[in-house]
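Of the protein chains in this complex, one is absent; all others appear in place.
In order of appearance the chains are A, B and C, and numbering begins at 1 in each one.
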Amino acid sequence: MKYSIFSLARAAFSGHKTWQRTWRDASPRDRYDVVIIGGGGHGLATAWFLASEYGIRNVAVLEKGWIGSGNAGRNTTIIRSNYGLPGNSGFYELSMKLWERMEQDLNYNTMVSQRGVINLYHSDAQRDAYARRGNTMRINGIDAELLDLAAVRKMMPFLNFDNARFPVQGGLLQRRGGTARHDAVVWGYAHAASALGVDVIQNCEVTGFVRDANGKVTGVETSRGKIGAGKVGMAVAGSSSRVAAMAGLRLPIESHVLQAFVSEAIKPLIPGVMTFGAGHFYVSQSDKGGLVFGGDIDGYNSYAQRGNMPVMEDVCEGGMALMPMIGRVRLLRQWGGIMDMSMDGSPIIDKTPVDGLYLNAGWCYGGFKATPGSGLVFAHLLARDAPHEEAARFRLDRFRRGAMIDEKGVGAQPNLH
Amino acid sequence: MRIVCPFCGERELGEFTCLGDAKPVRPAAGASADEVFDYVYLRDNVAGETSEHWYHGGGCRAWLKITRNTLTHEISSVEPAAGVGAAKVGA
Amino acid sequence: MVSLAQTHRLESGGLIDRSAPLNFSFDGKIFAGFQGDTLASALIANGVKLVGRSFKYHRPRGILTAGSEEPNALVELRSGARREPNTKATTAELYDGLEAASQNRWPSLRHDLMAVNQLFAPIFVAGFYYKTFMWPAKFWEAIYEPAIRRAAGLGRAAGVADPDHYDKAWAHCDVLIAGSGPAGLAAALAAGRIGARVILCEEDFVLGGRLLADGGTIDSMPAAEWISRTLAELAALPDVRIMTRTTLFGVYDGGTYGAIEQVNDHLPSPPQHQVRQRLWRIVAKRSIVAAGAIERPIVFTGNDTPGVMMASAMRTYVARYAAAPARRVALFTNNADGWRTVETALGAGLQIAAVVDARPDVSSEHRALATKAGFPVLNGSVVGVEGGKDGVRKIAVSLIGGARAEVEADGLAVSGGWNPAVGLTSYHRGRPKWQDDISAFVPDSAPPGMMAAGAANGAYGLGACLRQGFAAGAAAAQSAGRAGNPGTAPVGDDETFSLTPLWHVAGKGKAFVDYQHDVTASDIELAQREGFESVEHLKRYTTLGMATDQGKTSNVAGLAIMAAVSAKSIPETGTTIYRPPYVPVAIGAFAGHHRDENFHATRLTPSHHWAAEQGAVFVDTGLWKRAQWYPRSGEKDWLESVTREVKAVRGGVGFCDVSTLGKIDVHGPDAGAFLDRVYINTFSSLAVGKARYGLMLREDGMVYDDGTTSRLAEDHYFLTTTTAKAGPVMQHLEFCRQVLFPELDAQLTSVSDQWAQFSIAGPKTRDLLREIVDPAEDLSNEGFPFMGAREVALRGGIKARLFRISFSGEMAFEISVPARYGDALVRNLMLAGKQFGVTPYGTEALGVMRIEKGHVAGPELNGTTTAADLGLAKMMSTKKDFVGRVMAGREALVAADRQVVVGIKPTDKTRRLRSGAHVIPKGEIPGPDNDLGYVTSVCFSPTLDQWIGLALVERGRERIGEIVHAHDPLRGEDYDVELCNPVFYDPDGGRQRG
């Protein structure tokens, strides 16, 4: 059923009894052309692009729990394409363009809200680094503006300009950046992919790979039986190493916990997305009114999906340093996600050394904004066996070659990215 | 998290920094680039018990080898790194 | 003062202090209450029923509960900069002058135009917004979203800086107890008597938990008397600490707990020098969750009408606060416990209109009570509530068997049973288990060291609470290693708990599950229909349980309804993940002291206060404050000051505080061998008395840091790092020493703070030094050659270290003295240097001179450059192993097309350069494929009288002499620059060697 204000009004007459499932409740079939492991945003987007762009509809998405139960459902919903290095800029802009048409593509309101993303700077050196980055964006056809102090003051008069330890000097603004409703992205892709024939299979945990005599992956073992596959794509960020290990692979990835926080709902207080340049704090306000914020990863390897107090305090200290008006706003919920932290802070989308097995991993804490782009380029790789041009640098062998994409310049130490 | 430093006793997480997996051992001089690549870049990234290098930078500045479960954060052992306490080894 | 009637205050009773009347205002109207009231109890005492509006439909709402589970009675407390949105009236302590306002309504609470949303209720079902507002795309940001955002949210934040202070503290104990009800107090008694260090946290301002409202007999005395005896005994124990107004909100790893103490929220503002709230990090060997249980509503049509209240809350208002929520009370219950409300109400002289009991049978005692008091017992369910903003008027009842009845009442008490407070026990992602006899989830697993006791553990009777609490206290103390005698446990009555599960009474009209978020039973049915059956999907799709009450009254009912419609059992349906904090906590408390200037520590150099006296402008460099330049009167801008400083150095002599560099003593017989492994170049061969520039890599082959290291003795090197990397390099070196190369006999100590270090530079440096250094010291080029390093005596007796090194390219020394002499040294330099025009210079002039000299610094050492990129490939020894050697050789890191450091200067000498501009081949249209690199550092060079800079440019060294385009679209600038040798000044180095 097509979603619109008219269908809603019609359904209202029947007490909304006429609505169907948002996606079909599929059970696994024996074989698919492509099996995607992971029913998060990336996996479902990949399936949708396979079906809609590449004409491959005999596709299953296997999810061990409920769709969106991983990082897709526990991130801070920011979308942006303000990267500074070749490889990243083009890819994230591709993704941004797909965000801009997502609701029409999917017939699902994912609440893509381009209210702007600003990275504040507090020193000349930081301004220069942002200038370099912003110019990269402009050269790649991405919108970027370097704001001075007066412009920031006008836009965000509530920041601490008077007695800050590290006074704000300006910011790098991407007006097209913003937020989207994370769960809706998952449901929207499931809705649209399912409509094109993709099987979205929940409560189906992959427990191993089926390999032929040559070692080629020909299917997966799951908690719901063996499923044959022409190709298998992994989109399980947070668990990439665990799943890859079933195929005997070791990855340049560590799993780390990133905490996120939301405040009680309050009337509109802040515009857009802000990141503090002198501490670990970024924030936006959801449509419901909660301040959604976060900071740095906890810094130790973890699969526990929960963090500890030092980082929680550190994040709130950053928040209070930046805008002391939030002192009496209450933190309502705290949670954690498992980040696939790669060795250079950038993702990996590539064939693996195992024939038939394809990898989409290493998103660090930037995975949400990449969702549509990741889906498209991974679908391309699965369909064509060659990288999409905007993902040509996200190769697995780049670490061995020395062609890292290291935005932060901290090297092979995942917890610093 | 609380870590029982073998020198200082139980201390809170904020005094420590985690570097990462302690299993990879730095290859000796003359090792191949592949061996060094493996050491620098590839990780088992275990979901479960694993050993890690932690630094008690906010305390006694000892590097520690900690066995910790990444699913529960439970710590089962803490040992000093090889070079800590070297004053008490045979000269 | 006006005397204000408290129309619904009972004549006697309650734990309020009638001798301490307090005035307060709600929506501008003045009311009176007493010390000991909450805002909610005081409003009730004044007959106020309507206190808020719901989130989506703006339905009128009243007070539902008497605790932190309250979904409805949220107010903006206080005003101005202290305005606190979404404050629960049920936990806000009354103080004189309290100001509260209702929220999420316009223009007023009684006449809220936003209630028009109710007209759209047929469309505004769960998740409706996912199905619409999609066309046209641009309308989302422009029209739909702003409207939604304005309508959403609840209260308004102050919007200005919080004027109050917060701090954070640590506490340590053997046994931590959450809750001061019978189980908590019994636990404290047992653990305390055994000799354990005990901390008991109670969110309320009075101790006793449910005993305060429900009373009972313990050890043959009234509960109140038992409480005061128990508190006296606990007070006499040296290591038992009772913290009221303190809520345990989270449990973290290793027995670390978070608690929030509302130190001064019960006052209009904190007294001078005191904080508003304090965040506690409590480290406990064992903990006992005795946080009780939360009574749960029954979902029926009209259940959100003001005047519908939880049965236990009604008891609390009547018994504890002597405030009557209604004069004529009806009770709707599915369990025996609800009947306590009847007893309490009758005891306070209120009328009972009827008891609607969903169970087929009611005990004979209760029947007798009904007969005696003359009210009917209706076996059935409430199916409708007549009433509105001003409360309940009439209740429609469907009797078992199908008959209907109506009851006139002005208040309806509801009890659907109790849910143990399983939050704390579940925060490590443990799921509670279903217990059939009480139809509730109880803790199954718990974080290490934690146990639950009493109602929090599903034990609802007073006797059981006391027994469980006492046993838990004793067990916790013992397992924490204490071995005293707990004495005997307090004894109380055992009550039987009889309940017939009832979650939802089907009917027409809205029946609310989540009051605050307006989630109805039919929303849950819709979610199920659309496939959102998983409880997590249910929560996310309908927003059930995501409001400020965190679903304390709604979650279990919601999933029970989901279980029913999806034909599963409740345990099969399961719970969502419980997430801390247990109650919402002010963000300011998590920040504590660390805000404004105190966000991070500040490091000051030894010459800081002297520089401040000179009027220096300071710049933040990491935690440091460094003098950036020293403006003089008449100078029109920073550039003029900096230019003067540079010229003064190049033409005479100046000095700069460089104490911020990291300084490390490397000692031991293997110190040289150690440095050989951490630097790319060799240090073991360095002669004593000499300094050498060193470069270190990360193991991935990228440049990590640089600095000058001197050999002061055979077994003693003095290593310097950049300011930014001082801490990380120390950690890295300790890693190398302790982990990578444990066989080496080397010792490391940070001496960053021991030495005040100054760079003295310029052709007259020696003249100045000779004034200050003991004349016996030979400072000639022969006696103290370039890169020499040694200790010298200064005039007046103290010792200093001199290093003949130069960052500026001038004849220069760095001098270091023990830090407490740093202030004296600058003053003496000024005194001695007056005759030479000595000029203090700041970091800007330092930066100008290093760019003129082509030295790389932070912008070039950006973590993605190799030694070769920086033009330092020749330093890499091929004769030894060192950190980063192998990975530095990877193909892409030695490729010919890498971006390398070059100099740039504008072809138009009057043009200003800016860092961050990109480099594009001349004549080409900028694009990703011809982006050759970017400008890293720029300055106005007074020496060359033009702007110059350094850049990282693809094949830069091959391009020297090429004119390229500096492209800076961010700042709207495009201009030609020439790529040149990065050493702009004295390329032969004659000046620094002279």
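Methods note: contacts are C-beta pairs under 8 Å (C-beta built on N, C-alpha and C of every residue); 3 or more make two chains touch, one makes a residue touch a chain.
Please note the rule applied: contacts and distances are computed from a predicted model.
Q: Can you work out the missing subunit's protein name as recorded in UniProt? Choose among "Branched-chain amino acid ABC transporter permease", "Oxidoreductase", "Cytochrome c7-like domain-containing protein" or "Sarcosine oxidase subunit gamma".
A: UniProt lists the chain left out of the view as "Sarcosine oxidase subunit gamma".
Q: Can you pull out the displayed chains that the omitted chain is in contact with?
A: B, C
Q: In the complete assembly, which of C:V491, C:V565 or C:A824 touches the absent chain?
A: Considering the complete complex, C:A824 is the one touching the chain left out.
Q: Of C:S220, C:Q272, C:S364 or C:S633, which one is in contact with the hidden chain?
A: Of the listed residues, the one touching the omitted chain is C:Q272.
Q: Looking at C:T217, C:N598 or C:T682, which makes contact with the chain not pictured?
A: C:N598
Q: Which of these touches the unseen chain: C:K131, C:H667 or C:K905?
A: Hidden-chain contact among the options goes to C:H667.
Q: Please output the residues of chain C touching the missing chain, sorted low to high.
A: Interface with the chain not displayed, on the chain C side: 165, 167-172, 197, 239, 272-275, 281, 283, 593, 598, 600-606, 609, 624, 659, 665, 667-669, 715-716, 744-745, 747, 749-756, 771-772, 794-798, 818-824, 828, 831-832.
Q: State which residues belonging to chain B touch the missing partner chain.
A: Within chain B, the residues that touch the unshown chain are 7-9, 11-12, 14-15, 57-62, 80, 84-91.
Keep this in mind: only the chains that are shown with their structure count from here on.
Q: When the centre of a chain is set as the mean of its C-alpha atoms, what distance in Å lies between chain A and chain C?
A: About 23 Å separates the centre of chain A from that of chain C.
Q: In whole angstrom, what separates the CA-based centres of chain B and chain C?
A: From the centre of chain B to the centre of chain C is 28 Å.
Q: Can you compute the centre-to-centre distance for chain A and chain B, using the mean CA position of each chain? Integer Å is fine.
A: 31
Q: Could you check chain B for residues that touch two or more other chains and list them?
A: As it turns out, chain B has residues touching two or more other chains at 1, 12-13, 17, 19, 37, 40, 72-73.
Q: Which residues belonging to chain C are in contact with no fewer than two other chains?
A: Answer for chain C, listing residues that touch two or more other chains: 252-253, 256, 281, 428, 699-700, 887, 890.
Q: Flag every residue of chain B that touches chain C in the complex, lowest number first.
A: These residues of chain B touch chain C: 1-3, 12-13, 17, 19, 26, 28-31, 33, 36-37, 39-40, 53, 55, 57, 61-63, 72-75, 80-84, 86.
Q: Note which residues of chain A are touching chain B in the complex, please.
A: Result: residues 239, 241-242, 245, 250-255, 299-304, 308-310, 343, 399-400, 412-415 of chain A touch chain B.
Q: So in the complex, which bits of chain C are touching chain A?
A: 55, 82-86, 122-123, 125, 128-135, 137, 140-141, 145, 148-150, 152-162, 164, 166, 168, 250, 252-253, 256, 258, 279, 281, 427-429, 522, 526, 529-532, 534, 536-537, 540-541, 543, 546-548, 550, 577, 579-581, 584-588, 590-592, 594-600, 602, 619-621, 698-702, 858-859, 862-864, 887, 890-894, 914-918, 926-928, 931, 934-936, 967-971
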